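Omission of a single protein chain aside, the complex is shown with its protein chains in their original locations.
Chain naming follows the written order as A and B, and within any one chain the residues start at number 1.
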Amino acid sequence: MLSALVAGLATGAVFAATALAYNVMFSTSKVLSVTTGHLPMLGGVAGAYVIAGLGLPWWLGLLAAMGTGALFGLLTELVAIRRVLARSDEHLWLLSTLALATMVQQAVGLWWGTEPRPFPRLIPQDFSAGLADQKFWLPIALAVAMAGGLELFYSRTMAGKLFVAMSEDAFAARARGIPTDRIRVASYALAGALGGLAGFAAGQLTFAYFALGLTLTLNGFIALAVGGLGSNVGALIGGFALGLLNALASYWFGGEYQQTIAVGLLMVVLLVKPEGLLGSKQVRPV
Amino acid sequence: MSAEHRRLGLAALLALGAATLPFWAADQYQLHLATLIAAYWVLIGGLNLVVGYAGQLSIGHVGLLSIGAYAFAILAGKAGLHPALAVAASGALCGIAGLLLGLPSLRLPGFYFAMATMAVALIVGEVVLAQGELTGGGVGLPVPGFPAPFDSPAGFYWLTAAAAAVVTWLTWNVARRMQGRGLIAIRDSVVTAQAVGVPVLGAKLRAFVFSGVCAGVGGSLFAALQSYITPDTFHFELSLFFFVCIIIGGRGGILGPFLGVVVLTALPELVSPLAKLGNFFYGLLLLAVVLVVPEGIGRVFELVAARLKPRPVESVPVQPDLPRLARALRSNR
Partner (left out) sequence: MFHLLRLPRKLAASLALACIATLAQANDVIRIGWLSSLTGPLSSAAQAENQGVQLAVAEINAAGGINGRKLELLTRDTAGDPTKAVNLAQQLAFSEKVHFIIGPVNSGEGLGATPVIARAGVPNLVIGALEELTDPVKYPRAFRLINTNRQWISTANNYALKTLKRSRIALIGDTTGYGTASAKTATEMLEAAGVKPVYTVLVDPNKTDLTDELAKARAAGADVIMPWSAATGLVGRLLNARGDMGWNVPVVGHTALMAPQIRKLLNKPEYWENVVAAGYASTTFGADGKLPPATAALMEKVRSRIAPGGGEIELLFWWVAMGYDCVKVIEHAVKAAGGTDPAAIQKALENTRELRGVFANYSWSPTDRNGFPDGDMVPNIANTLRDGAFKLAR
């Protein structure tokens, strides 16, 4: 039972980290990118490749994971977001990010192979550590640190305040002389680096596996929608709740109805409280 | 008006070609592909109203296809119902499923809706596997064919093509009447649509339920064509394929998505390197279309046609009523 809870929290942490990456990109562009779940996937694959494949030290693997994520974030902004935002059609970004997500997953599958591959041990620790194993607490600690760090970043630093200004009202921010385009690019790179970092930290849990992306895109989004779009604490709560629910569902009922239960949760929350647990009601249709 | 005529002519030509296909198709394989395209089109024709007209990005229609296919296989196979009744029943079932899915999820904004439909597709897959008693679980189910005269490849092709034609006719009727205009208004701006009195949720829901019925009928025909269905048949990429066909063909039209289905089904069969790249190719095509011609490939042909056509230079002679003008100027002074 306890191990189900810990494993659930760890999986939930990956969902939470994905939800945080969604938030960072959403704050500056009002776009929910389908590529978000692929950022951790890329981080995991890049880390495994650099450390296990090339035999380089772990910190280079970490850099590679974050760098790959950031690069892909930049690419997303450049290819799928920037040109599309210039048009007023609000659906196009869904199509362009979906296209990019499909492409990156297929490309990684062709290069890396379609079987999951191992992720190396990061900290020397015996495998008999049980629930204290790093594969559980690394992602949990990271997700909490990421949420805290983002909150600090938004409230304490100038750059963070610019993000907030843009998320409140991009036009007003622009009118105040904030270089909104550059801020948006920065936010995508930041989200990419954070997503890559999350994939790196969770690598031992998930293995380096090409098909991870779409699952995380969906589950990260459920965490986000449950917790409330735009809220970092909400993302954290939503992620952990979803992870626990998954684990308990599979503990009590077996793995057959895992998705059904998780998605059932999403639908219920959206019906009862469409803005999520901690989201703010922002109705601005015109 | 002439453009409209030309389009009608083209459609008639296509219809003629499609109706006589069993006579000029080189072999049964080509006939099979054509039947597959027609079965896909039964679903995509309905989905087109949701995606192309109402702009609701459903990426989970494979779930409805799967419900339709399994319903048909179970009703016509295990329960021994007449296939025609089974098709009707699975169409009705998928319509209800569409209603149940659409009622909560169509209220949601774009991305939420897309994710909800995707999630439903995953749930359907999971339930199909878990309910092994009914669905055969991982082993799947054999699907009975249709009785004579639809038991031959050509006969079944005509049946499927007829269903596709009916769906096309229905969507065409919807598209050019109030309903279709209303859906386009919703796609382009919900607020404007509301302001001019379009019942937003009702219109979306009607389109979605219709697409559900189409998915049920399409799923039945697809299953009968495949003759055996397993959960592996209904993978998520198939959903993506339907969706991409419409977007690439062009939103807000019928001919464009139809060409999209034909090309995207036939091309990977003819050019094997494309089959290997599979989804990468779909992704690339989707990205290219979104970035370069968001209106779809169909629009490219129109643009090229307009560019090629010599435009008659109209001169509009201006003949002001000079005395009146002069009077007006004078009186103002």
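Everything that follows uses one rule, which is that a contact is a pair of C-beta atoms (placed from the backbone, for glycine too) under 8 Å apart; a residue touches a chain by one contact, two chains touch by 3 or more.
Note that this is a predicted model, so its numbers are computed, not measured.
Shown chains touched by the hidden one, complex as a whole: A, B.
The chain that is not drawn here is touched, among residues B:G9, B:P104, B:G138 or B:G202, by B:G138. Touching the missing chain, out of A:W137, A:F153 or A:F207, is residue A:F207.
Among B:A148, B:L270 or B:V316, only B:L270 touches the chain that is left out of the view.
For chain B, the residues in touch with the chain missing from this view are 26-30, 32-33, 36, 126, 129-130, 132, 137-140, 142, 226-233, 235, 237-238, 267, 269-272, 275-276, 278. Those residues of chain A that touch the chain absent from the view are 1, 3-4, 7, 10-11, 110, 114-118, 121, 127-130, 133, 136, 205-207, 209, 212, 215, 247, 250-251, 254-256, 258.
To be clear about the criterion, only the chains that are shown with their structure count from here on.
In whole angstrom, the spacing between the mean C-alpha positions of chain A and chain B is 32. The touching residues of chain B, counted against chain A in their complex, run 55, 57, 59, 104-105, 107-108, 110-112, 114-116, 118-120, 122-123, 126-127, 129-130, 187, 190-191, 236, 240, 247, 277-280, 282-284, 286-287, 290-291, 294.
Note for the complex: chain A touches chain B at residues 32, 79-80, 83-84, 87, 89-92, 94-96, 98-103, 105-107, 110, 214, 218, 221-222, 225, 256-260, 263, 266-267, 270-271, 274, 285-286.
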